[in-house]
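For reference, the structure I am asking about is given below.
Heads up, this is only part of the complex; the chains shown haven't been moved.
Chain naming follows the written order as A, B and C, and within any one chain the residues start at number 1.
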Amino acid sequence: MATTTTLAKAADGTEPAAYAARIEHVSKSFAGPAGQQLVLDDITLDVAPGEFVTLLGASGCGKSTLLNLVAGLDRPSAGGISTDGRPALMFQEHALFPWLTAGKNIELALRLRGVPKSERRDKAEELLELVRLKGAYGKRVHELSGGMRQRVAMARALAQESKLLLMDEPFAALDAITRDVLHDELTRIWRETKLSVLFVTHNVREAVRLAERVVLLSSRPGRVARQWTVGIPQPRRIEDTAVAELSVEITEELRGEIRRHGQH
Amino acid sequence: MASTDTTRPAGGAGAKDGGDLAGLEAGLDALESVQQGRKPFRQTFVEKILPPAVAVLLVLAVWQALVSFEIVDDPTKLPAPSDVWEVLHQAWLQGELLGYIWTSVSRGLLGFCFALVIGTPLGLMVARVKFVRAAIGPILSGLQSLPSVAWVPPAVIWLGLNNSMMYAVILLGAVPSIANGLVSGVDQVSPIFLRAGRTLGATGLRGTWHIVLPAALPGYVAGLKQGWAFSWRSLMAAEIIASFPDLGVGLGQLLENGRNASDMAMVFEAILLILVVGIAIDLLIFSPLERWVLRSRGLLVRG
Amino acid sequence: KDDDTAKIAAGAEKIDGLDSVRIGYFGNITHATPLVANQKGFFQKALGATEAKYAVFNAGPSEIEALNSGSVDIGWIGPSPAVNGYAKSGGKNLRIIGGSASGGVKLVVNPDRIKSLKDVKGKRIATPQLGNTQDVAFLNWIAEQGWKVDAQSGKGDVTVVRSDNKVTPDAYRSGSLDGAWVPEPTASKLVAEGGKVLLDESTLWPDEKFVITNIIVSQKFLEEHPKAVEAVLKASVDTNEWITANPDEAKTAANAQLEKDSGKALPADVLDPAWESIRLTDDPLAATLDAQAEHAVKAGLLDQPDLNGIYDLTLLNKVLKAKGKPAVDDAGLGVE
């Protein structure tokens, strides 16, 4: 069932890391009313340096849980996870700090990364412009629309300039046009800075549009059901027929995966 | 049929056809200024000053009625408002009134600031370090429920009869309260903020400074308010114990002197002054602080 | 609970049909009469089937408050709360119906810092409360030395520190005070701490007598139940007689009652000198009360009080007469 991809030898610190994230035989279960409930079961997955991986799976299959584990916010019940540096995580629920303005949220990330004070403001404005929110610098979180919050959260995650970027449904609340623009931006940044991305989405086309590799998780418990290497050359467009075709194939597989588990 | 309609100030039926921009603008202004921004004085007056004034007048009226209609005719049970006023007036004429208040308030605020400086890191430690919490969390709550008078004998013996004794008593009263307020503020912080902070690299002290403290601010401010009450009450208890001529007479001493003289008018004078100071501190310091905290995170706009 | 003494005698009758008489006093050696009377059951014996109930106070104001609220009928109390209470109620709440003790107030000082009365100038001396009996006496004494002190703040040639009697020994020990003008047993406690008695207040008074403890009653109770009041007064006089006859036994009894009321007996080095310096008296020493009030007025601590009618010594004199003792005088302040 579980497809394991071994990418390279383990990092020993002096050599450049052979992986951006290594997930080995990871299981996670939560205490439920009816005892332990196994959510992730023996997941093994590597993200190579500079690789763009998207995670697909039914709602509630454990994608966010996996991202939390990789980010080190939770401990796996079994197995091991190692990452190259501290990953940046963009949460499913924006997770902006309500006591700071949009701009200050981004500046906090910069500050914690050690960017000197004089540069922060400019950097923050730049990032806001990147996510098409020029002029939102001084807005409080409660004054932003749902989509705007997600974009500020994305800007904050980018501000961390981590080697590994974990994104949990970052574009779910955006209109198709803004989303296209941000796809282009994300692809550009990824290619220019050679960062690695682990990206969760429910939009299969989006997954194919962006990724080098698409990983499909099964539900209850979450296991790696199948993986696809996307060979379509960049730049891609979400409307490309090649993207559409692979999307149909993956959707079929997803449908089959969900059906296998009955009601989820 | 549920229905909300906004009447515009200029031309009631004008709502039907858009474009009446001047009127619209005015309507917007009128509406919005209620929610945010500076208020005109009249509104502040009606919303902020009138209600407490009415409340105070009502109390005074009932009080005067009780005395006037001789429902209570014994001045040892209830002095007439005029008697209390007379006492206040006398103290004012003798230039003592502001002295009493200033002595106590300056002491109270200074002690409170000390308590803040000690209570805040203590509260953070208790809230964030598991072992410390288990070890001294319950002791802190226990200390909070220890009356200030309990501290007076040890404080006098160790420190002598002076201002440091008063500050010690204030500290012992206020520090646990401030620390506990912060602890429960921190406990209520949504884990999502702590997690977001961690992914941003805000761990340890930086996490505390950038994430935990601001996130816990609403609960912390509530704790500060209670902490102030504890400071002030502890100070009163300490002032009752002893009055040193060098140290000045505070409100607590005034209250005690009133009791000693079996002078209800003086007791009421002291109660009134203490109350007024309490209200003033609340209105001048804590209410604005609270409103600022709540507004800045969008909690003031009611649903 | 009250196993040792307060047995209500079988077959005795209730006075005035009263179920109980509530008696207030301080857990303090200057209240030796009620302490002994309680311990030895003298009150209960005098009241027959009417139960004697006790309330023990720490300070005069609370006793006056309790009397005003009707929670206490008869009480032993110092002169200044009695005067204040009477004056502030417009002469409506209480009357002094007898005396109990005299003396027992001393100026105790730190012998390292004060060697003679002259040395008191410029020092910090404690009194119990602003405007209380000892405070007034001390201010008056200061004035007699020709020194100036602002009565309200206590600032001047002598620094008058108003400090709770409970705190004074601690404060003395911590070095914050150079001495104190205080009643017993605080004075003896200070001596036990190494203080030296510089002056006994009684030496300043004619006959070395001045009132330190009075008996007061609420006017309402006095009007409604004079028989009960008389019984308590008689018990008081009997007790004073008994104490004079059996001083050592009385001392032990008083200390036993102190322990019962407050969980703690006085140590011998405090009890003995304190006991020595207190004179029991049935006479309320009305003249000294008047003088004390005058001193307070002179110090600016009291508006000229109308003390007319504060005394009602009819019942006391009746009791004394029955015992063949001389009547006492109300110094013109009795009820008309």
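In this section, a residue touches a chain if its C-beta (ideal position, glycine included) is under 8 Å from a C-beta of that chain, and two chains touch if they have at least 3 such contacts.
Everything numeric in this text was worked out from a predicted model, so none of it was measured.
The formula for the complete complex in this structure file, using the labels of the chains on display, is A x2, B x2, C x1.
Going forward, only the chains that are shown with their structure count from here on.
With centres taken as mean CA coordinates, the chain nearest to the overall protein centre is B.
When chain centres are set by their Cα atoms, the one at the greatest distance from chain B is A. With each centre defined as the average position of its C-alpha atoms, the distance from chain A to chain B rounds to 46 Å.
Taking each chain's centre as the average of its CA atoms, chain B and chain C sit 42 Å apart.
We define each chain's centre as the mean of its Cα atoms; on that basis chain A and chain C are separated by 84 Å. Within chain C, contacts with two or more other chains are made by no residue at all. In chain A, no residue touches two or more other chains.
Touching chain B in their complex are the following residues of chain C: 60-61, 64-65, 68, 80-81, 84-85, 87-90, 92-93, 129-132, 152-155, 159-164, 166-167, 170-171, 173-177. On the chain B side of its complex with chain C, the touching residues are 74-77, 152-153, 156-162, 240-246, 248-249, 253, 256-257, 259-264. Residues of chain A touching chain B in their complex: 68, 71-73, 86-89, 91, 93, 95-100, 108-109, 111-113, 140-143, 156, 160.
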